[in-house]
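Complex shown without one protein chain; remaining protein chains in place.
Per-chain residue numbering starts at 1, and chain names A and B are given in the order in which the chains are listed.
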Amino acid sequence: MAIYSFWIFDKHCNCIFDREWTLKSNHASGTINSKLNEDTAKLLYGMVFSLRSISQKLAGQGPHNEIRTIATGKYRAHVLCTASGLWFILLSDLKRENLSEVLRYLYGEIYIKTVVHNWLSPIDFAESEAEKRGRGTRKIRNRNFLQRVEEFLGPMIN
Amino acid sequence: MSASTSGTSAPAAASRKSLKAFSEDVWKNKTAKINAELFTLTYGSIVSQLCTDYERDFTRVNNQLYSMGYNIGVRLIEDFLARTALPRCDSLAKTSEVISKCAFKVFLNVTPQIGNWSSNKDSFSIFLEENPLSDFVELPMDAARELWYSNIVCGVLKGALEMVQMDCDVWFVSDVLKGDQLTEVRVKLNRILKDEIPAGED
């Protein structure tokens, strides 16, 4: 049972946070907001984007048909998309079947309290048109957010 | 590879129960509360200081309140979505219902009426029978002519709706503080904003 990485995308298709753990044995291992993850982020975004489009098409005129999990032979991606266009994504091993409660907590208790209620932090990370549509590079860096994410997800990585 | 989707998470629970009962539950169980009068007094102090700062140029006060509301709205919507887990609305009628029965209920504990739909269904009015921003407020003569005392509400709605991709105009049509019969806020949908796609993908 392991969580490998955590990603947030905003409505401008930008990755505004990424956290990847490399060693199961070490909570502090891995990278935060790493340049090396840019390509992976784009691919991950593209995959969820495509699957969302398909699932909406399949649902037709019916109720919303949101992507919840995506599984490959080794990984499972857990997805929470908000009406405001934020995507919270966790990558885990296959034993983790449902992390929707964890994603809700990351949004409702951590993102809301340390970004939305934090007046020193931006709420929109793209500062100009040139930083929209996946071309932005600004990240959530405030220390309360980073600390809360580590405290909450750290114990779940192995 | 396999994928699973959901149509039955928390939001669907909201539609099974009535939106009214759902909102009542959020208000009762997921909402920390403060005295409404404190809220009224705080807002009153802010407006009155603005009127002094702008030397009773009420047009500027109206705009400043709107701008203040916008900055609050873009944040408040996230709080609202986290608490209610509601999905995007598929019609403006649904949006109007969520605004009155859910948003106003959860934040201000009032449920204004919706009405006055335009014939092409692109605009509607919110009738604020109760308005916690202006309880017991009386305006001096000069302000009663020009000031939209609760204009912050329009800004909040503007900012919040924009965050869920709805470009709207929001303005006060009338206010009992000005001696009007009703307090009416008008919402007009200009367009649904398109979700962005990564550059180079179109």
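Note that a residue touches a chain if its C-beta (ideal position, glycine included) is under 8 Å from a C-beta of that chain, and two chains touch if they have at least 3 such contacts.
Just so it is clear, contacts and distances are computed from a predicted model.
Student: Consult the UniProt record of the chain that does not appear here and report its protein name from "Fanconi anemia group G protein isoform X1", "WGS project CCBQ000000000 data, contig 00058", "N-terminal acetyltransferase A complex subunit n.t1.c1" or "LADA_0D07294g1_1".
Tutor: Per the UniProt record, the undisplayed chain of the complex is "LADA_0D07294g1_1".
Student: Taking the entire complex into account, which one of B:N62, B:T84 or B:S123 touches the absent chain?
Tutor: If we include the chain that is not displayed, B:N62 is the one touching it.
Student: Any idea which of A:T72, A:N142 or A:N158 touches the chain not displayed?
Tutor: A:N142
Student: List every residue of chain B that touches the chain not included in the displayed model.
Tutor: Against the left-out chain, chain B lists 27, 31-39, 41-46, 48-50, 52-54, 59-60, 62-64, 66-68, 70-72, 74-76, 79, 106-109, 132, 151-152, 154-155, 158.
Student: Quickly run down the residues of chain A that touch the omitted chain.
Tutor: 113-114, 117-124, 141-145, 147-148, 151
In the analysis below, only the chains that are shown with their structure count from here on.
Student: Give every residue of chain A touching chain B within the complex, in rising order.
Tutor: Result: residues 11-13, 42, 45-46, 49, 51, 55, 59, 62-72, 82-86, 100, 104, 107-108, 111-112, 116-117, 123-124, 132-135 of chain A touch chain B.
Student: Using the touch definition from the top, list the residues of chain B that touch chain A in their complex.
Tutor: Chain B residues touching chain A: 1-7, 9, 11-12, 15, 74-75, 77-79, 81-83, 85-88, 163-165, 195-199.
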